[in-house]
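Beneath this line is the structure, given in structure tokens, with notes to follow.
Left out: one protein chain. Kept in place: all the others.
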Amino acid sequence: MLLILEKNISLKAVNELIGRLQWMGFQVVKGHHDNNRESLALVNSLHKQLNPAAFKDLPGVIDVLPLDKPYKLAGTDFKSKPSIIPCQGLSIGGPGIVIMAGSCSVESEEQIMETAKLVAACGATILRGGAYKPRTSPYDFQGLGEIGLHYLSQAAKQYHLLSVSEVMDTTEIDLVANYIDILQVGARNMQNYSLLKNLGKINKPILLKRGLSATYKEFLLAAEYILSAGNPNVILCERGIRTFETYTRNTLDIAAIPILKELSHLPVIADPSHGVGLRNMVAPMSRAAIAAGADGLLIETHPDPDKALSDAQQTINPTMLAEIINSLEPIAISLDRSIIRSQ
Amino acid sequence: MLLILEKNISLKAVNELIGRLQWMGFQVVKGHHDNNRESLALVNSLHKQLNPAAFKDLPGVIDVLPLDKPYKLAGTDFKSKPSIIPCQGLSIGGPGIVIMAGSCSVESEEQIMETAKLVAACGATILRGGAYKPRTSPYDFQGLGEIGLHYLSQAAKQYHLLSVSEVMDTTEIDLVANYIDILQVGARNMQNYSLLKNLGKINKPILLKRGLSATYKEFLLAAEYILSAGNPNVILCERGIRTFETYTRNTLDIAAIPILKELSHLPVIADPSHGVGLRNMVAPMSRAAIAAGADGLLIETHPDPDKALSDAQQTINPTMLAEIINSLEPIAISLDRSIIRSQ
Amino acid sequence: MLLILEKNISLKAVNELIGRLQWMGFQVVKGHHDNNRESLALVNSLHKQLNPAAFKDLPGVIDVLPLDKPYKLAGTDFKSKPSIIPCQGLSIGGPGIVIMAGSCSVESEEQIMETAKLVAACGATILRGGAYKPRTSPYDFQGLGEIGLHYLSQAAKQYHLLSVSEVMDTTEIDLVANYIDILQVGARNMQNYSLLKNLGKINKPILLKRGLSATYKEFLLAAEYILSAGNPNVILCERGIRTFETYTRNTLDIAAIPILKELSHLPVIADPSHGVGLRNMVAPMSRAAIAAGADGLLIETHPDPDKALSDAQQTINPTMLAEIINSLEPIAISLDRSIIRSQ
Partner (left out) sequence: MLLILEKNISLKAVNELIGRLQWMGFQVVKGHHDNNRESLALVNSLHKQLNPAAFKDLPGVIDVLPLDKPYKLAGTDFKSKPSIIPCQGLSIGGPGIVIMAGSCSVESEEQIMETAKLVAACGATILRGGAYKPRTSPYDFQGLGEIGLHYLSQAAKQYHLLSVSEVMDTTEIDLVANYIDILQVGARNMQNYSLLKNLGKINKPILLKRGLSATYKEFLLAAEYILSAGNPNVILCERGIRTFETYTRNTLDIAAIPILKELSHLPVIADPSHGVGLRNMVAPMSRAAIAAGADGLLIETHPDPDKALSDAQQTINPTMLAEIINSLEPIAISLDRSIIRSQ
């Protein structure tokens, strides 16, 4: 249930109302239903039996709307306008389109510094790199750990980029958040609910990747775990689903982009590198994702892809990245958008 | 094995060579390896044991190349340049992009005539409509049959459009070919090999839809059945695959477009209507398909979609079609292509 | 809608009633609702709007029941007891369990004669062998054709076995039916509706294989095409579905067996050879299928599996077949069933 508040309600009145609702036993989440109206969402599961009329008389409430979708806070009933996630001066989800680029793993200080320099020159604004790597085999390279976070952070700062990196466990959240601007939840952890709940308690943006066999509904409910725990800054990432086709690593579900943007106010980006797993397909699939309405891209880029420690087959070089970003511009413009370029 | 022929070889010499190879027991398919060089492909399965050197000395042969892929004639080893399928003055597969539009079923003479008028006005060049419908239930509307073909054919002619319609059985090929310009093989019949072999014996273009769970290799081998039986005019159509996601009717595999165009010289079009099954998604997925390199689109359009006898949920109206086609133009231009418009 | 008839109604009265219903425009299918009561099903799609009360007064009708499932004739509303398909003295679908065995392809007269001898000695009662083979590539062995049917038929007769073989096209139905006892529709043709409709016009049993990505509902509706065209003798065959797992050729959906038997009165057999694609798995999966309630098995068996012209990897030898059949006996007995043995 969503309580729409009076237009010029005072902060004090809002807080009193929240207190009263909490005292009644509700979990209350503050939001903006649309550009002009503040709202309070009651999201605990009991409210199905509630009588909306009983809430209309509360002081400061001018309307009561249903929140019928299972993803109450991620859905457009809670917020009809697209969310714009603020991140150190960069806006994710607005008319601008963000490019996140970098290597699968942080391999060394020099490697990530060189990568940062090159992707910044291409126009990317966010540097990606894994320090904690969820590898299928325990015997594969597991990432550099904290020192990798440090290198990534330094490289990003040096070239005026933001940083994004994966967090794999609740016990590592504080550590990763200490170094990195955007915390990524990998596809394999999309339903690691303990991790999601704890990421809901910090306020850095969370890049949530779709699970390999997650439906749209499950994906939005995973986001809901973060939102309902208090962190409104969630970015959804379509990164390919598992199908019967073996020529590609995954099947990048481009339709997920416009559908998630129709069901939810959260920004949606695409990862064409993992989504197909083939270097030559990064360019056409990047164009397809932007043409379908994506708010950004996450592209594995390495100064020397064939020497990358992981995911070499799907990693492109900076020359290809520059060409791709240039080819996106006219598509973005045709949709009244533009690619945000690093300065 | 592919025999590359001398540059100015006479027709007589080619025919003598073909005769000799056939006499030796080979199945021989004539082609153009690239723009300048004629070639003869030996496609029967025995040739793995053949010694290429033994064929280099044949009169008129200047080179012998391998045809290692299982799809010998559909693959780029046989023909390195994209095929352009000629169809009544229209070229499918060149720099121009074709729009095929129309209703799922031909419902009546008036309905298809009205549809033809409206889609022609939007810029479509090919009229689609089903007269023989492969319906999941025997109790659903099975199509108008021959009279439907007649209506479709008349409507197309009236508005200077070409026509495309499905053929479901070998016994109906001649009948459908008598009325229709492009014969469609539906997804459910992609591995109906008797049908494919018989379609290889006519020379009208064949629009071959990908099966619901067909790999790229199986799809290209289905095309190979048609090509090896003698008909080089095959158009591939990505129309969505079956996955675990139930929000959409199918998962439109956009990556199939650039991958098939890399593996094969055949044109590739996309069907965003069946591919997603949701009216609102036709526009973004059409844009994504063109951005990924598609040579055309097949879009279910009806003068009054909610009254369509089949597939109403995924069918758009002519206003939406016109908007979509207009929105494709800048994307096509950014790829040095353009949308072919009906006159 | 299902009209239940009076207990001792005369044939003449039934025929008059059918005539009257057909004159009214209905498609009428005669059946036995349960062991004692004859019934007439009205299966054309219009009957949703019909008023059951209006039919209760027809002469000979004592009750009117709904046929709400989309698979009206395949469902248990039409027939509550399991169907027993009679086939040359053998019953498929009763308490006995049938074993169909033989090679993927009929390879030669000697090979199929030897196969027949060996599988009969193991206890199999039906000989399988392909003469028309649906191969993924046009360059693979396509089967011996009519002479293969002749060899198969001769071998079966020699060893007092019945025969089963695939029919791929409407134009071949008469030919195959001329030689073979049970006509098989392959997985790739499960939705070849022209073929299904024409198989409904003969009265030999049809072994219908589930399509690679067919839901239970689609599978039963494919059977409905045959049933509604007049042939009640359909045997369903679960043969594995296509999933993301690549270690196996397919994923044999054992749950399909009890579910289809709950939804439908038709017999259900399993094909563990195609279902998994691995020789060592035929034994455990045969046991699992019987334990789950299958009415029979279809097992690829060859005198010398490693020399089989097709599907060698999943084909077992007669020694393994004999061991498997013996190991099924106690499982069958625990379910109050038994394995039918050839004499």
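Things to note:
By letter and in written order, the chains are A, B and C; residue numbering begins at 1 in each of them.
Following the convention adopted for this analysis, a residue touches a chain if its C-beta (ideal position, glycine included) is under 8 Å from a C-beta of that chain, and two chains touch if they have at least 3 such contacts.
These numbers come from a predicted model, not from an experiment.
The undisplayed chain touches these shown chains across the complete complex, A, B, C. For the chain missing from the display, the contacting residue among A:Leu17, A:Cys87, A:Leu221 or A:Met285 is A:Leu221, taking the whole complex into account. From the options C:Ile4, C:Ile254 or C:Ile325, the residue with contact to the unseen chain in the full assembly is C:Ile254.
Touch with the chain that is not drawn comes from one residue among C:Cys122, C:Ile241 or C:Ile269, which is C:Ile241. From the options C:Leu17, C:Val276 or C:Leu298, the residue with contact to the chain not on display is C:Val276. By the touch definition given at the top, subunit C reaches the unshown chain through residues 213, 215-217, 241, 243-248, 251-255, 257-259, 262, 275-276, 278, 280-281, 284-285, 287-293, 327, 330-331, 333-334. Residues of subunit A in touch with the missing chain: 43-45, 70, 72, 134-141, 168-172, 188-189, 191-195, 197, 212-213, 217-218, 221, 224-225, 228-229, 242. By the touch definition given at the top, subunit B reaches the unshown chain through residues 213, 242-244, 246.
Note that in this section only the chains that are shown with their structure count from here on.
Of all chains, A has its CA centroid at the greatest distance from the CA centroid of subunit B. Mean C-alpha positions place subunit B and subunit C at a centre distance of 34 Å. Each chain gets a centre from the mean of its Cα atoms; for subunit A and subunit B, those two points are 38 Å apart.
Within subunit C, the positions touching two or more other chains are listed as 213, 242.
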